[in-house]
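Here the complex is missing a single protein chain, while all its other protein chains stay put.
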Amino acid sequence: MKKLRERAAELLSQGVVSLVLGYEEGTKRPRPLFCRNSVNAEKLIFDSRCIHNLAVYITKKELVGKERFAVTAPISTLRSIMQLFVENQLNEEKLLVLTVDLNGELREFTTFDEIAAYVAQFELKRGEREQELLSKIEGMTREERWKFWMEEMSHCFKCYACRSACPLCYCSKCVVEVNRPQWINPWPAPLANMEWHINRAMHMVGRCTACGACGDACPIGIPIDLITRKMMEDMAPEFGYIPGQPAKQGNALSTWKLDDREQFIR
Amino acid sequence: MSSNTDFEPKIIAFVCNWCTYAGADLTGTSRLKYATNVKIVRFPCTGRIDFLLLLKSFAQGADGVIVSGCHPNDCHYTSGNFHARRRWIAFRSVLDLMGVDIRRIQYSWVSAAEGSKWADLVNNTVADIRALGPYAEYQKVADYLEKEGYNEEA
Amino acid sequence: MSKIGVFICHCGENISATVDVERVAREIGGMEGVAHAIDYKYMCSDPGQTFIKEAVKKYGLDGVVVGACSPRMHEPTFRRACAEAGLNPYLCEMANLREHCSWVHEKSEETTEKAIDLVKMLVEKVKKNKPLDSIKVPVTKKALVIGGGIAGIQASLDIANTGHKVILVERDPSIGGHMSQLSETFPTLDCSQCILTPRMVEVAQHPNIKLYTYAELESLEGFIGNFKAKIRLKAKSVNYSTCTGCGACIQKCPVKKIPSEFNAGLGTRTAIYVPFPQAVPNKPVIDRVNCNYYKRGACKICEKTCQVGSIEWDKEDEIITEEVGAVVLATGFDVKGTDFFPEYGYGQYKDVLTGLQFERLASASGPTFGEIRRPSDGAVPKKIVFIACAGSRDPAKGIPYCSKICCMYTAKHAMLYQHKVHDGESTVFYMDIRAGGKNYEEFVRRAIEEDTVNYVRGRVARVYEKNGKLIVKGVDTLLGGEQVEIEADMVVLATAGVANCGSEQLAQKLHVSYDPYHFFAEAHPKLKPVETNTAGIYLAGACQAPKDIPETVGMASGAAVKVAALFSNDELVREPVVAVVNRLAPPLYSTCVGCFMCETACPYNAIEHEEIKGRDGSLIRNSARVNQGLCQGCGTCVAFCRSKSIDIQGYTNEQVYAEVMSLLND
Partner (left out) sequence: METKYISQSGIEQWFDAIVTSGKRVFAPVNSRGQVDFKPVKKLSEVADEYIQTTQSIKASVYPKAEVLFSYEKVNGKVNLTDFDPESVPETVLWKVHPCDAAGFKPLSAIFNWDTTDKLHNAHLAKTSVISFSCSAADESCFCTSVNGSPGNTAGSDIQLTMLPDGGAIVEILSPKGEALVALSPSVFVADKGEKKEKYLVDLPVRFNLEEVNAKLNKAFNSTVWKEQSERCLGCGACAFVCPTCACFDIQEDAHGSKGRRIRCWDACGFALFTLHTSGHNPREHQSQRWRQRILHKFFYMPERLSVVGCTGCGRCSRACPVDMNILEHITSIAKQ
């Protein structure tokens, strides 16, 4: 942590970067910090409580500006950064990625390949919460799943915190805001909410890196992150990718294999 | 669910122009008969078929959906059907996870030469959906602004 | 509010027999936005089209729906009629009331109601249609001909003679194809090579033809008028610009026992070889699979022999790119080998031959210099049996079709045998004799009557070897199924003509359709026999189905005319069914965020990157842009676009959404 603060202060005072995106202590847990001068670098923290996915900010031009900037990134953020590279949203020359490895050493990355090599050491596993909820859902009949999700969806009030917190939801106009035609009813209602979340899951197929930011952001506690997470897990063997290891070539859904499964096609 | 003989399922078919639409044309030219329940919407390619259209179909009252295009390797646009197939794999998986009844979506490959396959596909799908009954579970929630029973004792 | 005109066709009684067309017109007439709705006996007739044109003017229609047959049939007709009346043709749509409704349902309330729904659907679509302008694309006036047999040769020469450039690609070291292997040709018995060789030379010398032998198509991208062909020039290991074709290397090559492809395996060739003496080009290639040097790293005798140092050991395959405007497929056919027939010895009897092998035996340039001799012992066969329909017309063998050429060449073979072996006795087993064609029937009669060929109608159940003889066991169905057994010296099977090897892969490379037997599919069995379903790609010869030389040549000329017609225009007018990425006013400029998922999805590489820049030149965003020349309008990108920034003209999100909703809203 000390090294991180020193390095951030150094980067800022030497003008290497104009911004270090990091974490500071918040009301109950750490929160994002936009550190724009070396004095503020003292506030920086980096530990296991830092779970916000800061990659969500790095596609916002008005926040990160035109200069080079740094972002402190735990593994989940690194995965998102990789995917953003794949989707042509980042510029290697503008971005400096800082992380603290398992030995407490400060690591710096600038390219997709460097991040990929580092992230490859970490396997994406279900946490306790995910395991518990997913095995509950996996044990349900179809009708029970429908009831379960309809109950959850009936609580959704479409604040779109899930979308806002997701680093991969960077569209300047979201499909729910498209009104010619109005694909998804914009008002909060059980089915309209369901449609939104099915749509979100489809948009995330092959892209989601299971950072959990969407579920964490949901103010009313819908475990929406499980939808995209389960899809990621189920589609990985199907489409031949490693969960949490975005491959540089294309997106799982916009590519195909000759022998993709088709026994469901009559 | 028991099968209901009075129930006439509403089924929409999303088909590609080059294979299945032409195949259905051949069904006509061959004067093969099939059920009137299915109505065809023409797309240039299965690759064009947006998953949201399928979702909206159920919300608006469809009891079943047919999606059909060219056999693998036969796509007029070479790979539209391969992209579609991947999308269907993912879409089925999402729907199943959410508890949507994926038995109501019938995917198929029907070539321009398979006029009789199209007739069979329609008749079989109509029979299957008839056996499943109306998709009330989905349709009834379509108009709700609040969850059913939110205002009353469930 | 829209002003849509709806025109319901009776199609004689094809539609009106099961659909209450008056009711359809009446109910549709009451729809929101429908200004005019009528029904008429034949909408596609002149008076029918006039109704449309007049209504467009009278009611100021801004959309037309014709409820008639399949749009695949008459969409162009009605769009043209609208255009003539001053309405943008893309504001006209067709509801398929015939193929998708009246013909597939019985007369009933439901059938009429379905018809109403189908028309409604198109009315809702047309409300969202936008006027579109056709797209003009330039035409590259150069043709690619794939296959250098007689079909490819003829097509190349015909195109070249209209003044357009031709690239001719041949897989083998020489052009000539199967025709160069034939001895004499029916029904005139003129020597095949004598009539073919001049054409081969003409190809080689034609200023408009560029010939690539020992080459294969690697890939084809693009679309009619604008293809990009990648051609693999297989390493010949001989430098053709210096090689004089003296043939000394061939003389000295120590590897002499390779079965000759040209002689259908009956003769041998060397590892460095020219397939046949009249080959074009008449220069050798090294068969790397069999060459000692490539196999074992030592030999190089040919190099020592070569006076001009033309051997290139390290030459690698080269891939060149040619831009062409049209493609003619002339890849020909193949015949089944004797090994395909367990009942005829599985290819283990040396004296059971295919028809093609017999051609080589009968050919003056063949391994026996035209004498009919048994491959096993070199003896002249005194008794010979020809079996027609070996494989063909046999669903059990997976070849239910007639190979078309066998009846004629079998008659020719028997005739040639009788001419060469005067005391010989020939028998032909046949199912039917199909001798349709000018002078064909007469030719067969001559074989039977003048050359005393014994024709037996019946199938041969078995052929087996016994004491140096081939026992042929069959039946004579004309004699009431009487068993026939012949002790023959040689048996010739008229094996089925099949699609050339690799034709399926080639079809997939070219995106053309093919039939279950891997013959390429014509666009229409009657009216478009030389076109494929892919615009700009044409068919010539036996790659479409087995056919004889005159038919092949005719088809090749036909394909050439299609190409010439295409090349007679500088520009090609294309349907504007293409994808478009939205462009908006600042500050958004476009809702496309440049993730380029569409780029990976596009089968045509039609997605380009565009940097949207502000007035000061600073980059605002990277967005996708569609190259309208390359886009073929599949719409795969549209369904992938998360922000719905890309849409396809003619099948826009608004249009298809309106269609689907119309079917469900009561």
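Brief remarks on what is shown
Should a chain be cited, it is by its letter among A, B and C, assigned in written order, with residues numbered from 1 in that chain.
Quick note on the criterion: a contact is a pair of C-beta atoms (placed from the backbone, for glycine too) under 8 Å apart; a residue touches a chain by one contact, two chains touch by 3 or more.
Bear in mind the structure is a predicted one, so any value in this text is a computation, not a measurement.
Counted over the whole complex, the shown chains touched by the missing one are A, B, C. Considering the full assembly, A:Glu62 is the residue among A:Glu62, A:Glu93 or A:Asp259 that touches the omitted chain. When the missing chain is restored to the complex, the residue among C:Val380, C:Ala435, C:Ala535 or C:Met661 that touches it is C:Met661. In the full complex, subunit B touches the hidden chain at residues 60, 145-146, 150-153.
Although one chain is not displayed, its contacts with subunit A can still be listed: residues 26-29, 31-34, 52, 56-57, 62-63, 152, 155, 157-161, 163-165, 177, 185-189, 213, 216-217, 219-221. On the side of subunit C, the interface with the absent chain consists of residues 32, 584-588, 661-662, 664-666, using the contact rule stated above.
Operating definition for what follows: only the chains that are shown with their structure count from here on.
More inter-chain C-beta contacts link the pair B-C than the other of A-C and B-C.
Taking each chain's centre as the mean of its C-alpha atoms, subunit B lies 33 Å from subunit C. Centre to centre, using the average C-alpha position, subunit A and subunit C are separated by 49 Å. Subunit C has residues 601, 640, 653, 657 in contact with two or more other chains. Residues of subunit B found to touch two or more other chains are 51, 56, 73, 79, 83, 87. Contacts from subunit A toward subunit C in the complex involve residues 87-89, 170-175, 178, 180-181, 183, 203, 249-251, 253-255. Put simply, subunit C touches subunit B in their complex at residues 70-73, 96, 98-100, 103-106, 108, 110-111, 113-114, 117-118, 121, 508, 511, 513, 533-534, 577, 601, 603-604, 632-636, 638-640, 648, 650-651, 653, 656-657, 659-661, 663-665.
Only residues 51-52, 55-56, 59, 72-73, 79, 82-83, 85-101, 106-109, 121, 124, 137-138, 141-142, 144-148, 150 of subunit B touch subunit A when the two sit together in their complex.
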